[in-house]
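Just one protein chain is left out here, and the rest sit where they should.
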Amino acid sequence: MHPDGDATLQPSGQAVVIDVGGLSVLFDALRGRGFTVVGPTVRDGAIVVAELASVDELPFGWGVETEAGKYRLRERDDNAAFGHSAGPQSWKSVLHPPRARLWSADRATGSVEAGEAAAPPRYALLGVRPCDVRAVGILDRVLTGGQHADPVYSGRRDGAFIIAVECTEPGATCFCASMGCGPGAESGFDLAMTELADSEGHRFVVRAGTPAGADLLADVPGRAADEATIRRASTAVAEAADHMGRTMPAQDLPQLLAGSRESPHWDDVASRCLTCGNCTMVCPTCFCTTTEDVTDLTGDHAERWRVWDSCYALDFSYLHGGSVRTSGQSRYRQWISHKLGTWHDQFGSSGCVGCGRCIAWCPTGIDITQEVAALASLQDSATADED
Amino acid sequence: MTETVAARVSAQPFFATLTDTQRAALAEDGITEEFAAGERVFGEGGIADRFWLIEGGSIALDLRVPGRGDRVIETLGPGTMLGWSWLHPPYRWHFGAVARVATTAIAFDAASVRRRCDADPAFGYALLRLFTPLITERLQATRLRLLDLYAAPSQVGQASTEPADA
Partner (left out) sequence: MTSQGAVTPALAEPAAAVPRFYRVASRREDTGDTVTLELTEPAIGVPAFAPGQFAMLTALGIGEVPISVSGLGDNRGGQARRLQHTLRAVGAVTRALHAAPPGSLIGVRGPFGTGWDVESAAGRDVVIVAGGIGLAPLRPVVLTALADRSRYGRIVLLVGARTPGDLLYTDELERWRRDGVEVAVTVDRADSGWGGEVGLVTALIKPAGLAPGNSVAFVCGPDIMMRFTADALAGEGIPVHRIRVSLERNMRCGAAWCGHCQLGPLLVCRDGPVVGYDRAAALMSVREL
């Protein structure tokens, strides 16, 4: 699922500088091509992911303040549209929706209608952070890279247009750099933008990642980016890498987690974890779903719906009259071991992109990077004891 | 031509960890015995004056349950020991035993073996080390059967062996 090796997806052409007006033209050009534009917008005290009717709905001038268990909007000094780190939603709300119909059947005729009630629109995702670009790539592997491709995801993913926005201002809970997922965007996008809002003006350095991106960019008024601007943008991104709020400890995570199955640390986390599942809701790669079969009152018409589920749900591991994982310890262990460890066995990469959402949205402020550090130090002292 | 008891004892893997001397000593307390199909070997409550190494055939351990008749608790096959109530007072059988099919066995004189153990602690210890793994294994198996693992979730906790209503 990585386009790096695909010759047709090499960046085409020169980087371009556009201003806010140009961004508006870009927005309209997407609409003109039939895309439904989805992007960040302020709603209910947070920056959420929603369908945008106009470029004005972007969160110009809004930033966020995040910490473990905390997320607040704040007004920025400038008018940056993308000057905020990850909010409570991710692009999986669009590509892997919380509710989707799988099929509908008529008992009398025995006929089955596959798929969602209405064909999904073609989406343009505007403002995808590099961590989230990687997350989309991970979902691509999970949901379409196996023997069977998930039709709901495929229907939305195929034809989706991705505009990445690099990070110049990481949040306090961000750690994409230590996960190798940012703050710069390298691949997986049609267009990548770096926003600069300083004394020299509010502008975007844009480069294409695919021919489709180059095609769209050609319709947007801008000038070829000069060396100084390109350097200003890349410096801003490089500096962001040095200012990450957190760092994932450099460890062999699959080995650490596999070796920690009997760690006393799980009791410690369990004393803090409410098993509320917030982390799984906000995580851009958590993909678990369950199904619901429903009928109308006559029983003649049945449908199967697929809905989001969470490994923290008590009945997630239901088997033979009870659940396999009943304790909080076992459910937290499952989530973190899967995300950082067994995801590698199952899908060939880490499941974590360092977006920091789970840290911000955990009501008790559990920090995945700290839990790894704790497990690592327990493993070190256990090994030391053995020597 | 019938083999000697000593030869038959030596042929059994169950006694492999005994020394040659210990095996020979044990064999002195042994005689061969045969049971016809359906023949009762001992009854519940009887005096546990012997124990057997089953060579061929099969023995059913049973218990007479008032109102339910003779219930088979477990069946034992060749190569395993029948009876350990002889090891400790009151030296009485807690279950009965019936030959399911024609069965051959080596029967050991319990009182004589006990005297030998008292006189030679090393022999006694070696013999106990033969029996304790066997008892542990039977206990584990019994515990697993108690878990009623094959039961459907709704059957868990039901003691009845009658088939569930359709």
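Which chain is which? They are A and B, in the order written, and residues in each are numbered from 1.
Keep in mind that, in the parts below, a contact is a pair of C-beta atoms (placed from the backbone, for glycine too) under 8 Å apart; a residue touches a chain by one contact, two chains touch by 3 or more.
Note that the structure is a prediction, hence the values are computed from the model and not measured.
J.: In the complete complex, the chain left out here touches which of the visible ones?
T.: A, B
J.: Looking beyond the chains shown, say which of B:A7, B:I31, B:L128 or B:A152 touches the absent one.
T.: Candidates B:A7, B:I31, B:L128 or B:A152; residue touching the omitted chain: B:A152.
J.: Hey, which of A:A53, A:A224, A:A238 or A:V294 is the one touching the hidden chain?
T.: Residue touching the absent chain, from the options given: A:V294.
J.: From the list A:L58, A:V94, A:V142 or A:C167, pick the residue that touches the absent chain.
T.: Checking each option in A:L58, A:V94, A:V142 or A:C167, the one touching the absent chain turns out to be A:V142.
J.: Against the chain that's been left off, what residues of chain B make contact? List them.
T.: These residues touch the chain not displayed: 58, 60, 68-75, 77-79, 100, 141, 144-145, 147-154, 161-166.
J.: Since one chain has been left out of the picture, which residues of chain A touch it in the full complex?
T.: Against the missing chain, chain A presents residues 1, 3, 6, 8-9, 102-103, 105, 107, 110, 112, 114-115, 136-137, 140, 142-152, 154-155, 157-162, 188-190, 209-213, 258, 261-262, 287-291, 293-295, 299, 302, 304, 309, 311, 316-321, 324-327, 329-330, 334, 337-338, 341-342, 345-346.
In this section, only the chains that are shown with their structure count from here on.
J.: Taking the mean of the CA coordinates per chain, how far is chain A from chain B in Å?
T.: 65
J.: Mind pulling up the chain A residues that touch chain B in the complex?
T.: It is residues 320-322 of chain A that touch chain B.
J.: What residues on chain B touch chain A, complex-wise?
T.: So the residues of chain B touching chain A come out as 153-154, 156.
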